[in-house]
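I have a structure I would like to understand better, so I am pasting it below and will then ask my questions one at a time.
With one protein chain removed, the remaining protein chains of the complex are shown where they sit.
Chain naming follows the written order as A, B, C, D and E, and within any one chain the residues start at number 1.
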Amino acid sequence: MKVTVNRRITFNAAHRLNNPAWDEETNKRIFGLCNNPNYHGHNYVLIVKVTGDIDRETGYVIDLKILKDIVDQSVTDRFDHRNLNLDVTEFKNLNPTAENIAVVVWNILREKLDSKFDLSIVLYETERNFVEFSGK
Amino acid sequence: MKVTVNRRITFNAAHRLNNPAWDEETNKRIFGLCNNPNYHGHNYVLIVKVTGDIDRETGYVIDLKILKDIVDQSVTDRFDHRNLNLDVTEFKNLNPTAENIAVVVWNILREKLDSKFDLSIVLYETERNFVEFSGK
Amino acid sequence: MKVTVNRRITFNAAHRLNNPAWDEETNKRIFGLCNNPNYHGHNYVLIVKVTGDIDRETGYVIDLKILKDIVDQSVTDRFDHRNLNLDVTEFKNLNPTAENIAVVVWNILREKLDSKFDLSIVLYETERNFVEFSGK
Amino acid sequence: MKVTVNRRITFNAAHRLNNPAWDEETNKRIFGLCNNPNYHGHNYVLIVKVTGDIDRETGYVIDLKILKDIVDQSVTDRFDHRNLNLDVTEFKNLNPTAENIAVVVWNILREKLDSKFDLSIVLYETERNFVEFSGK
Amino acid sequence: MKVTVNRRITFNAAHRLNNPAWDEETNKRIFGLCNNPNYHGHNYVLIVKVTGDIDRETGYVIDLKILKDIVDQSVTDRFDHRNLNLDVTEFKNLNPTAENIAVVVWNILREKLDSKFDLSIVLYETERNFVEFSGK
Partner (left out) sequence: MKVTVNRRITFNAAHRLNNPAWDEETNKRIFGLCNNPNYHGHNYVLIVKVTGDIDRETGYVIDLKILKDIVDQSVTDRFDHRNLNLDVTEFKNLNPTAENIAVVVWNILREKLDSKFDLSIVLYETERNFVEFSGK
């Protein structure tokens, strides 16, 4: 009997989409305004979904304070009010599209989370664009 | 060809997280502010998800008025403007965490709903914390 | 390693629920206010969910500008500010319930989308009523 | 010491923007898609704002159940699941723009509400377009 | 040239509407479900609105970190996860309607805030019911 608990977290970051293997014109054509060399930014909304059994003593799948601490230390403190391209090592050589950010966040959290839990990620870049990743 | 129809319902309730098998100090350490003996409360948001075939005559999976009546009579009328710990029998001996409330609501609705339908539940305790249960 | 990208799109349309095989009284009893012969309307919210591999060059599953163009041309331009019963051919002989609209939209988009992608649809008729369809 | 209480109410309606004094081409040019002769529709969100003194016995400015009954009987029951142009007498000779709907709703409610209260209206036609009227 | 800065804050609390000067029947008739002697609860959303001149050095009307600290210490820490009737002294002899909570919060914050600022409060009890107070 598996229940999924969800925690919604926000971080605000600058980023730029760019493929260094391409020339400037190709980057502009493919990434449009997102290629602005001076960066733009977003209020990212991250939903962390953890699935597991309900602990009989607490009635929790996972204590959300503990989950929040894990996410804060490993994601929010490193991504919030940062420039993803310049300040976050994972994106030094990886284009910070919403898709890639979701995979990076999932990998970070997967390592920190007990393997008895399933993990999924939803990441909103804007109200209209969002991505989901469950490691499969 | 299965379609899922969703109905969003709200109820406002008081609750307190507590494990009577623990001493006061342990309850405070584990449940923090949620252990307040005088209770606190939430605007719960419940999404009932019913999956089935589209009826050819109506174009409905299930008439949402009928689904609403089922949820109102078996859940909302019993949970809304109530103290979950004191007024709802299911929580007399069960800690009303979001996880446990979701399982209780799912069990109540599963009994009332034709077995030809699949049933899932999403329950928001706050904007940032929510749980999902599908009986599996 | 599959990621789902989501695009949220809105369209505003009039519709009426009616089964021409039934008499007027039956239609009123089953569909209630939704059977009003003069129509009523909704701000529909459509979420298009496309699942696939991340392209290594772009970091995209699918360029959302391309996805938006597909949805605009095949759905929004034909449904937005229209009367679904009178102006959209798919509903000439099909009751425009949320369930049926979701299936119609899914079929339209499935044809336009590369078969390497999985496709799901979420369609909100109101804040409280929404449906999901993934072609299964 | 004046407090404003707000009640949020929704109704779903069809409408068409048209000026019968103009020819078809002018109507199309000015009103665009909103001029569709077969109508389109919206999920309108109405916020009724009532300002007054707090009653010492109840702690209420106005009992929201009473306010809801007034709005339901005089507005929602007449506008919801209706075609504003065809079914609501106030728009027989008045273009049902958001601005005009707001003024009509304000006038209806002003008559029903004790003159000791101030009244304002907010009306959302879509998430992006909304109007406000306070009778001044 | 006055700018208003707004900070949105949430707290979750239990409460009960009751007038001790009335008999039980009258309280039930006037306050309905809100009179439940075992309490119910809400996710309150508070918007604190501070109006003043923009400081030329900082570009701020007021540093929102400072405003947040004031609200946290004087309101959130005292109201969040509390029973308003039993745990918050201001409601020992005052019915905790949304109207009265708004006036209480305004009075608390008015004392803590530099008199050069104007202050208004918006308080949501539910998505559909909210109140506003500006001390006038």
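As a working rule, a residue touches a chain if its C-beta (ideal position, glycine included) is under 8 Å from a C-beta of that chain, and two chains touch if they have at least 3 such contacts.
Keep in mind it's a predicted model, so treat the numbers as computed, not measured.
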item	value
Among the chains presented, those that the missing one touches	A, D, E
Hidden-chain contact residue, picked from the options D:I70, D:A102 or D:L119	D:A102
Residues of chain D in contact with the chain not shown	17, 19, 21-22, 30-32, 94-100, 102-103, 127-133, 135-136
Those residues of chain A which, in the complete complex, touch the missing chain	10, 12-15, 33-34, 36, 38-43, 80-83, 86-87, 126-127
Touch list for chain E against the chain that is not drawn	1-9, 49, 54, 57-61, 63-65
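Going forward, only the chains that are shown with their structure count from here on.
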item	value
Equivalent interface positions on chain B and chain C, same or different at half	different
Most remote chain, CA-based centroid, reference being chain A	D
Comparison of C-D and A-B by number of C-beta pairs in contact, larger one	C-D
Whole-Å gap separating chain C and chain E, where each centre is the average of the chain's CA atoms	41
Junction residues of chain D, two or more chains touched	none
